[in-house]
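One protein chain is absent from this view; the other protein chains keep their places.
By letter and in written order, the chains are A and B; residue numbering begins at 1 in each of them.
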Amino acid sequence: MPLDSSKNKSKNKKIININNKTKFLEAWRAFKSNRLALIGLAASLALFALAFGGSLAIPFDNAIKQNISQRFTPPCLEHPLGTDGLGRDMLARMLHGAKVSLTMGFIPMAASMLAGMFFGGIAVLLGGWVENLIMRVCDIMTCIPAILLALAMVAALGPGLGNVLVAITIASVPDLTRYVRSVILGIAGLEYIEAARACGASGGAIIVRHILPNAMGPLLLGAVSNISGMIMAGAGLSYLGLGIQLPNPEWGAMLAESQSYFLRAPYLMVAPGIAILVSVFAFNLAGDGLRDALDAKLR
Amino acid sequence: MARHALNRTLLLIPSLFLVIFLIFAILNLIPGDPGRMHLGIEATQEAVDMFNRQFGLDKPFLTRFTTYVTGIATRFDFGLSYRTREAVMPAVLSRVPPTFAIALFGVSGAVLFGVPLGVLAAIKRSTLTDTNVTALALLLSAIPNFWLGLMLLQLFSVVLSILPTYGASSWKSFILPSVALALPGSSGFIRLARATMLDVVHQEYITTARAKGAPEYSVIWRHAFRNAALPLINGAGLMFAGLLGGAVIIEAVFSLPGLGRLMVTAIQQRDIPIVMGCAIFLSFVFMAIILIIDLIYAALDPRIKLRYQKGGK
Partner (left out) sequence: MSHFKRLLAFFAMLALLAACSPKDAAGTAGATGSETKKTVLRLPATTTFATTDPHYTAQNSDYLLNDLLYESFYYIDNRGNADPRLATSYEVSEDGTVYTYHLKEGVKWQTGGTLTSDDVIYSINRALESPYTSSYLAGMEEVTAPDSNTVVFKLSGMSPTFHINLCRVYILSKAATEGLDTGFANAYPGGTGPFSIKEWLPDQKVTVVRNNDYHGKPGSVEEMSFPVLADTIASLRAFEAGEIDLTQVLANDWERIKSNDKYKTSLQESTSVVFVTMNNQQAPFDNALVRQAVNYAIDKQDMLDAAVNGNGRPQSTIGNYEMVFGIPKPGEIFEYSFDLEKAKSLLAQAGYPDGLTLDTPIYTLASDEFAIPAQVLQSQLANAGIKAEIQTVEQSALISDYITGNYGIGIIALSMDLDASIFAVPYSTDGIDGLNIARYSNSIVDESFIKAGQTLDENERKEFFKTAFDQASRDAAYAPLYSMQIPLAMDKGLYADIDKSYYYWGWN
């Protein structure tokens, strides 16, 4: 712990700087040693590469070109993943859908995480009526049925990928805020806060240097474990007219519509299902590794 | 502390009022004509107008809202359903039991299955057990609950014919939906239990307890778990509240006459009184659960109680 005596201030600053760098290196080393985390990271990068590279390799037309006489063809040489109900090539659709689905899983997660940390953090930090206000607003937002919220957004904003991301993020923020607050209250964060305040640290510094590292672990966990939920939420929203419009492919929508074909063409469920599964695994493993690495740094 | 509890309870009323206002506003501002939705698209315009007039839908928004709220405040009158013309609250409450059942069993199953696994993984951190449990949690989190429900139904009801495929007629009807909710739901608890136990187990008061010579199980369950329990209680309460209104797809897969489906159908048809009734019920339950959780937090953790007593800072 840095001493707070003015005589040693400049020396302390240097110690702090070295501490930060060492902490970062330590964290990286911890991360590297965790094989699962590395696999997660590698898989995540591979997914992104596939998403953006693959869609360059295969023209978009292949993903939407219909061939009614060839619909429901099982996997074969010409169509390695088969064709769907309109005769469209599943492989092309999977590759082009990757971009959209990964975005829908990743961006709302990151955005709502940040928002949750912010609101949850200041709620605990400031306490009193501010905390009450923030939490009650979260409660009220959660009480409005998701569909109504979505319909209101469609009516107000119209369709489009950007608006879907906004919708999913807004819908996730109350949950994460509440979660962050409960994590901070539940663990020993409070004592760090008291101690930091006693040392004269400002509100902002408290949030960044003390609350964040403690909350980061469970927070990453909470946000990252909801990725498949967000992808499926995106599919559900497009039903209401908010989001990716037909015929553009998207994994969540492809999985949802494969339900009606599951006895006729079970292979249609496999590709999007596995893709979502792999994405969830990849992000989670990487996230877990990050959390464990940061933890190691703290211990 | 008691003052804080009273404060929060009183705050329920304006919060509920705000929720009612917002939902009513949204329902009336989004496009959609209740008359046409209930009579069918092929209905004549005269019939549609007649329907809307009969339910006062031709009056301005504020008039309708005031009439509605006054009805609730003075006579507990939540109006009549546009679809069935029955009183709203009894109709809403009659749909609660199946949803309540699967929410309760789903959450209980998720907690009873997930928490011990999570604690186990925390205790045996970085061993093979830990890896396996984490992988299981990940797998469970990626499986959509409706997909699991469909697979289970196909296996147990169609192929094996040992469980009914629909309805809420016997206790057997609740097994599959509860499992379909509990398994994916447990993933959150596995990882939450593991994470919070890990954090807590390394705290100083645990070391102190061990140093004092307390037996290991006592260390784990009485000291560590008590504090790790708080986020779990939070999670369980929220999952329960969420399932009450949000298990729509599971209710559809298993043809359960639940609250979620009632609300969604009512939204699609613009059966405004029923939507309001469901939303009010769910909001009330949700806010009550939050309040109870917060009070439990205070009860279990003296530091938090202190916060509330001191009024915050």
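Everything that follows uses one rule, which is that a contact is a pair of C-beta atoms (placed from the backbone, for glycine too) under 8 Å apart; a residue touches a chain by one contact, two chains touch by 3 or more.
Being a predicted model, the structure only gives us computed values, none of them experimental.
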Residue of B:Val107, B:Leu153 or B:Met263 touching the missing chain in the full complex: B:Leu153
Residue touching the undisplayed chain, where the options are A:Ala30, A:Leu47 or A:Leu151: A:Leu151
Interface with the undisplayed chain - residues on subunit B: 30-33, 35-48, 50-51, 54, 80, 83-87, 94-95, 128, 131-132, 135-136, 139, 151, 153-155, 157-161, 164-169, 251-255, 257, 261, 265, 268-270
Residues of subunit A (touch criterion as defined above) contacting the omitted chain: 64-66, 68-69, 71, 85-86, 151, 154-155, 159, 238-241, 245-247, 257, 259-266, 269-270, 274
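In the analysis below, only the chains that are shown with their structure count from here on.
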For subunit A paired with subunit B, centre-to-centre distance based on mean C-alpha positions, whole Å: 22
Touching residues (chain side subunit A, partner subunit B) in the complex: 36, 126-129, 131-132, 135-136, 139-140, 142-149, 151-152, 154-155, 175, 178-179, 182-183, 185-188, 190, 217-218, 221-222, 225, 228, 232, 255, 259, 262, 273, 276-277, 280-281, 284-285, 288, 291, 295, 299
Interfacial residue positions of subunit B with respect to subunit A in the complex: 11, 15, 18-19, 22-23, 26-27, 29-31, 131, 134, 138-139, 141-144, 146-147, 150, 187-188, 191-192, 195-196, 198-200, 202-203, 227-228, 230-231, 234, 238, 245-246, 263-264, 267, 275, 278-279, 282-283, 286-287, 290, 297, 301, 303-304, 307, 311-313
